[in-house]
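Before we start, here is the structure in question, set down as structure tokens.
With one protein chain held back, the other chains of the complex are shown just where they sit.
Think of it as A, B, C and D in the order they're written, each chain with its own count starting at 1.
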């Protein structure tokens, strides 16, 4: 109730601030708004933003503080409302002909931008914090060397489990590689075709259609892998080649996951390729290059950072995917080179250990957190590498 | 300078434009191949889509149909109001379980009639068994609302039990029924007779879209209402938080932040967040939003926040890439006429980067809409029957989401849930397309070459 | 902060039963329908043990008994008084495609011989040589061994290992033979329960529907899953006897059928006074009309607890563990 | 030898820009070395010198456009009306509003022609209403000698213009904001003689109230429009003097060589 009141009041103050700010600025200019340092809008925005940001900011800080010192919510709301009112009047008072409202607004917006980017950092901190404690508990109960260098993964209910991460890591790597081997060429060629060859009509239809692939729930892919692709691969490849007769396999999961990842590569790359200035294409075509030569040697290099970003995103999804792996690749943690054998990934085991039936204080459950942190660190390394590569090969046009 | 080495020494002998030379032919062949790969890639994507959609549609469309049966029920005072007081308090003490025998009794005559129409082994209990378990509740609600009708015979329309419904849709056959412990061939015969008599029909089922979930015993009554609302609430939160925050963060990182180790760390960090398995975001949400901030369990607000955090990296990565792709001369031009950097970005760079931003949003939202794992830990993978209120209050009330419903349906034992799972996927995809339609249209308008 | 509805979390095995009860509870009482989360016994208990207060859940479903360590962790967070409610039993059956090979009778020792990673041969442990069921026992069909057993996350797996593999190991005398190779008892038992990883046995990390789908796609496959799943799919599956006993609610309730496990839910006593309807829900859950042999739970596949009356009394008295 | 306009430089004008010891580096490479120069108000100053000698670079220092190039580093002191423009308190935005710029490569916004020109007045709030804005747009386009060509297609995209039209559009865009100083990097390079003459006329007109700095490769143009000329060579400002003096009697041999075309 009080919350609703607060937000309604704040909204009114923000909107009112905008109009009053404009009014006052116009008045201070004495009729000729050109005399103002900043546009009327900025004066309005200045009051509005100052009020809104102060109100919300104090509210946030207040509720944060009250989670430690236990203030009643009424007090927090009251303080926030007062602060917002103060900000309103202060910012309103400051309006004058020479007041640099634009700069003020821009610094506030900049503040917002910084807050927005720090959310990513806070998320990371949150993730690490929420997993670190439990990871610590895990390593108190389980030898770290066995975890990192163990080659068997077989948790069991009576304790005394083997929880070596290596087979899981291997599975993760293998499945992701296959998925990327499917998604990257198809996605990239699709992006190229759509942005460079296809007519506008084809493009405007095909692109959103392919994007639907990203929206199909993964369980559908999983069942597709389980029911259709798995048996097919087994009957037509694995068995004739003598590579085993498991219908769940790395290959199944990888292929199906690859299909899901196509739009990640194609749509994002397509936008970036499309953004390469026409002058680059003209330059190359004018030298007698074919469109494909132009694409290969001029456009792709120029679009590289975006393309790498898209591929990384796809890889990230591959690493984080569970349902397709569970249904497509099985749940066996094996260290094998055979792509037609069942394997599993770190993420799958995070989910299954976390949602399983083992005692929640036992290493069998806690290992999920250790797996999470390890994966986090590993992907971090991967991303550093990617950043380095992009920096090295980046070609900035103009 | 040797003539051979120097191309400027003289032009190659003129060749006909109409007859490409060997090298050009080779290059053109390469060009055609390249183009073909592109077409093949696009077709591969489309074929995969068609295959998946076909299987979803063929399995899921029947879920939008449901079989109903008409029956006259004698509202027996002996059961409903044993004391004869007509006191609502008293009537409400009669549990739904007691309504079942009443239905059975009411149907005795119908059963006898049907025995003569080919369903010779039909017992009244079997006939009552053809009616959904939800009928009990339906009757009870009716009686509580109209206590004065007790003692009357009232005509009702009930859902049929899932097996009968599946029979009408051709999934249950006489052969399978013979083996099936949950249905009897006699019931199928009765169903045929009822259909002929006009007391049973299969028609479009809005309830599948609007009704709440139902328990495992009643696949026929399970709907997506709560899940739709939950997904809608969560997507609103994601859209209104992830898009502005993602774009703002990208703008700061790409346009304003000094390029130094710090921003490198943030950059790597964000792409790394994209690789964090979604369930870990659930762990985070549980720790931060529920255990620390004391937001309620199973609430769309928490789901929305968690999905926002999960979607952010996707939007940021896409946005940054497209900001990077805007040529610097555009920024120069704006700065040159005295625009501030902020103005240059918001007035010129952002509109040019819009297609990429929208793509990021489309893909990010698609991902967020289809995600179950993070919701698992914050209590949204649940059985929820009560609709949440309208926002803002409703954001804090329990709800599920469409993918959760899909997941739940696929976990259930009764085979009738299979079509409902696919039906839920169809609804989800329609939701996705509707949600992204604006983005798709906008993106098309912003796309330009320069 | 107030909250209207009861919050339940935990086992996905108990979920169907809990949601049947929740639905009926919502229909019959003036309280809102309880919210039943799934997510696994462990995750549910963990949430349960997070603390006392309205932002924590009221009931945890579990397909196993709460462990000592968990009780301790609970107590640490102030959750000291816990009411343990056993709602019945979950039977675990061995089923295959209805038109598939004749898997109709199994014994634990056959399963042990088929599933063991290593078996003792002449005083040495060697990798399990059995390729077909006929290799295990000539009376079984001569088809490739392809078993779909619950993954290591499932409580069912524990039951399977102990009540089938270990029992079969002992029965067949393999346990002794293993001990004869020089292992101590504990290690020998562990060896008995180690499942082969060469593909003959497939762990199912998903749920029983996955097992069902795999059997569907694999005529020779034998799946291990809950009775309720079988009962809802009798037209597609045929079930095998175990040690000569056919699984049914009666044989399981009487203890004749060896492979079953009890199902529980745990109630936070401190919440009984705070959350409207909590006590009513708990009593309703185990009432005869619901959990009795003719109630909707049994109808769905729960093996009703012969000692249900004790449980009802316990809830009435709010007797904690 | 060239036809210069001596009369106009008779009065000594105020100093607008005072630059001392300016150094510019692109990463390691030292592009501008020790340039010290005073640019006067109400004066057209021409920067001449061989391609790649640093004219654009120096020009971009004057309104801090170099800030946008990551690897570019500026040292030394540049004062505008006595205030150091590289001071940390200086808002480069305000600076650029006062010191406008026409870039060497025409860079219209991918917007309509009208919006291209109206952009500056809009963000600086120079007009009270739409009618005034229309007027500013029209007069700017007229001054930049492009009005006749675009008046029927004001809402067509600016990027769909010919090279020379784009260049004039950019000039119109720059003067629409009415800056105190206008930096023009080869504003007539893509223009035909008539358009060039019109732009030169514009420059001459602007001089009445503003200070103009123009980079040009055409000695004739420098001689025609400027009162002061600076000759750059390999990043060094070799000579800076009255245009008349530079073109008739340069004091440095390199200048002499350059203007007589004996260079290189």
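Some observations on this one:
As a convention for this text, contacts are C-beta pairs under 8 Å (C-beta built on N, C-alpha and C of every residue); 3 or more make two chains touch, one makes a residue touch a chain.
These numbers come from a predicted model, not from an experiment.
Among the displayed chains, contact with the absent chain in the complete complex occurs for A, B, D. Looking at D:35, D:206 or D:219, the residue that reaches the missing chain in the full complex is D:219. Interface note: of A:102, A:281 or A:349, the residue touching the hidden chain in the full complex is A:281. Within the set A:302, A:354, A:371 or A:386, the residue that contacts the chain not displayed is A:302.
Only one of D:40, D:90, D:197 or D:236 touches the absent chain when the whole complex is considered: D:197.
Although one chain is not shown, part of chain B still touches it, namely residues 1, 5-12, 14-18, 20-21, 23-24, 27-28, 31. By the touch criterion stated above, the residues of chain D touching the omitted chain are 26, 48-52, 54, 56-57, 104-106, 149, 153, 160-165, 167-168, 185-186, 189-198, 217, 219, 258, 261, 263-264.
Although one chain is hidden here, its contacts on chain A can still be listed: residues 278-290, 293, 297-298, 301-302, 395-398.
Rule of thumb we're sticking to: only the chains that are shown with their structure count from here on.
Per-pair tallies of C-beta contacts place A-B first. The greatest centre-to-centre gap from chain A, using C-alpha centroids, is found for D. Separating the CA-averaged centres of chain A and chain B is a span of 21 Å.
Here the spacing of chain A and chain C, counted between their Cα centres, is 37 Å. Counting only residues that touch two or more partner chains, chain A has 102, 223, 354-355. Along chain B, residues 286, 328-329, 340, 352, 376-377, 410, 450 each make contact with two or more other chains. Across the whole structure, chains are in contact as follows: A-B, A-C, A-D, B-C, B-D.
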